[in-house]
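A protein chain is absent from this complex, but the other protein chains hold their places.
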Amino acid sequence: MTKSNPGNFFEDFAPGQVIAHATPRTLSEADAVLNIALTGSRYALFSADSFAQNCGLPGAPIDPLLVFHTVFGKTVPDISLNAVANLGYAEGRFLTPVYPGDTLNAVSEVLGVKANSNGKTGIVTVRTTGFNQEELPVLTYVRWAMVNKRDANAPTTDSPPQTPAPVVKPPELMLPPALDFSTYDFALAGSVHTFSDYEIGEKIDHVDGITVEEAEHQLATRLYQNTAKVHFDALAQKESRFGKRLIYGGVAISLARALAFNGLANAQLMLAINGGRHVNPLFAGDTVYAWSEVLDKDDLGEAGALRLRLVALKNRSAADFPYKTEAGEYDPAVVLDFDYWCAIPKR
Amino acid sequence: MTKSNPGNFFEDFAPGQVIAHATPRTLSEADAVLNIALTGSRYALFSADSFAQNCGLPGAPIDPLLVFHTVFGKTVPDISLNAVANLGYAEGRFLTPVYPGDTLNAVSEVLGVKANSNGKTGIVTVRTTGFNQEELPVLTYVRWAMVNKRDANAPTTDSPPQTPAPVVKPPELMLPPALDFSTYDFALAGSVHTFSDYEIGEKIDHVDGITVEEAEHQLATRLYQNTAKVHFDALAQKESRFGKRLIYGGVAISLARALAFNGLANAQLMLAINGGRHVNPLFAGDTVYAWSEVLDKDDLGEAGALRLRLVALKNRSAADFPYKTEAGEYDPAVVLDFDYWCAIPKR
Partner (left out) sequence: MTKSNPGNFFEDFAPGQVIAHATPRTLSEADAVLNIALTGSRYALFSADSFAQNCGLPGAPIDPLLVFHTVFGKTVPDISLNAVANLGYAEGRFLTPVYPGDTLNAVSEVLGVKANSNGKTGIVTVRTTGFNQEELPVLTYVRWAMVNKRDANAPTTDSPPQTPAPVVKPPELMLPPALDFSTYDFALAGSVHTFSDYEIGEKIDHVDGITVEEAEHQLATRLYQNTAKVHFDALAQKESRFGKRLIYGGVAISLARALAFNGLANAQLMLAINGGRHVNPLFAGDTVYAWSEVLDKDDLGEAGALRLRLVALKNRSAADFPYKTEAGEYDPAVVLDFDYWCAIPKR
């Protein structure tokens, strides 16, 4: 029997199954710095201890998206090594801030399985939770992926259909208990715009573009210890549908969020991921642009919350907000459709 | 009104104007390590805590050029987002050593404005100062850039001409108060050559060459949170004069200084930037070589100071010290002409 991990196939998953993922990871200041070098993020809260301390926190927390990628990366060897497609996420909530020195591990529970009619694949839905070294949950989210069957003839039983909530409800959003925006420094944050300045339906072109190199997405994806073959093995990818390495979707999310600083500099702290879809593949050499739309607003007391749609594009300016055709199909330039909640000072 | 930052145009600047730049940044050991990985720097003082402690310092300080790039990066969104060219710097002085854990922010004062006769651009001169979390100035320098006008017809008033000092005078050089070279370890530093071994007029070929990749300069420039579009957006740059991404000039400075280890290993601590000009553009795929000339010497008591011209070249060996033609024009291989003071042990 081989000692290499073949990964789980569709018929290996059953509702209720709990999988503890390997390789706990201590995140450090170095992860935060590499995150800046890899994305160009300029949000002050994750860039300067003094800024974070002025917001009531003990120091600069780890960017929630870096927490997400780290937790997600751990699940790959067990959940999606044999996945054909990562279909989306939902019900993502950041529960406890993560600081340099914290060690994360991840556990997934299988929520549902549904075989496809082609007999070759099926859809697996899991809830993944990341924990810190004190066993406090730091992040939980639902994800579904299309996974290959090992044996097309293996019998399978569909579980009752799962319908993730379309949006995390404001009462479920967790602000860090110590968060205090009363002396927030708007000049250092880089924008004067507060909660009340944003209107539902408002769209923002983030203007700047960023071209991605193979070395960059590989460094990022390895930083997350996500070793999915499609991102790294150019030789094997020559035989694939695209003929080349595919950029991990999380890289697109982080690049788009970094670009979103230009227009959303105060919307620093991601609180929830309502949904996310990787609509088209992103490749090295592509240039990423992004725009945002304010979908909703909610007053959380200490801070406001904006519900934002973040759309990442490849090789096309965001100036005219490309999204979907009248027929409801995504513009071919759209690579990411990401829906999240973010805290923002109220002034 | 857009919430994206359009940047300041020439007519937005006025002498005496003070601009507090966004995104304070806590520099950490990770920045020091990434600086090594990005440049190949081997100066012992910035590489080993024990070496720095033996020189009287609490630990390895952050490389002054990394401090410069970090401070410079903060000014970009306010000063040079609409710049056509970064014309030069002068009067740069490193005032307080920066250590891992220090948080830097930056403030600029407009010293002068001068419209160009074409009506489309003008020259803006600013003094930028970087501060640490104790509000101590860590670095101050003057910079001038050619900036686009928003409206060619906007009236402008030139300020009295500014003439930066051609050189920082030795009494203005600040050695770290605790600096003590009395037990300096020349073997660990990598060279036996001290202050007295260098003669004014001496030229040194730094021999080695280093080829720059797109991913490398992008990582470095994002590390400095310098998001000038010309360095990152290959698609937009296709329409530019060069047709491709331009490498941030600071990358050329740091690569050349790292190469200068081979011949100047004891000239570790940069004290001042007398002047710097990016003479020709550097692109990914170019190979950088460098040579130095000793322009002046001064005995600072605890240490000697060398005034050095650092010339970076692209795609041409430094063995014959290419610089200027007889007509006074730069050799087309020269990318950087950089004039600085550096401390060196006297033995």
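Order of writing sets the labels: A and B. Residues in every chain begin at 1.
Methods note: a residue touches a chain if its C-beta (ideal position, glycine included) is under 8 Å from a C-beta of that chain, and two chains touch if they have at least 3 such contacts.
Worth saying up front: this structure is predicted, and the values here are computed from it rather than measured.
Asker: Could you tell me which displayed chains border the chain that was left out of the figure?
Answerer: Counted over the whole complex, the chain not pictured touches A, B.
Asker: Given that one chain is not shown, which residue among B:S240, B:T287 or B:T325 touches it?
Answerer: From the options B:S240, B:T287 or B:T325, the contact with the absent chain belongs to B:T287.
Asker: Could you tell me which of B:V207, B:A236 or B:L295 touches the chain that is not displayed?
Answerer: Of these options, the touching residue for the absent chain is B:V207.
Asker: Just one of A:Q218, A:S254 or A:N315 touches the chain that is missing; which is it?
Answerer: A:Q218
Asker: If the hidden chain were put back, which of B:A265, B:V279, B:L300 or B:V334 would touch it?
Answerer: B:A265
Asker: In the full complex, which bits of chain A touch the chain not displayed? Write them out.
Answerer: Where chain A meets the chain not shown: residues 2-5, 20, 22-26, 28-31, 33-34, 77, 101, 103, 105, 133, 213-216, 218-220, 222-223, 225, 227, 229, 232-236, 245.
Asker: What is the set of chain B residues that contact the non-displayed chain in the whole complex?
Answerer: Residue positions of chain B that touch the missing chain: 28-30, 32-34, 36-40, 42-44, 47-51, 60, 187-191, 193, 197-198, 204-211, 213-216, 219, 262-265, 285, 287, 315.
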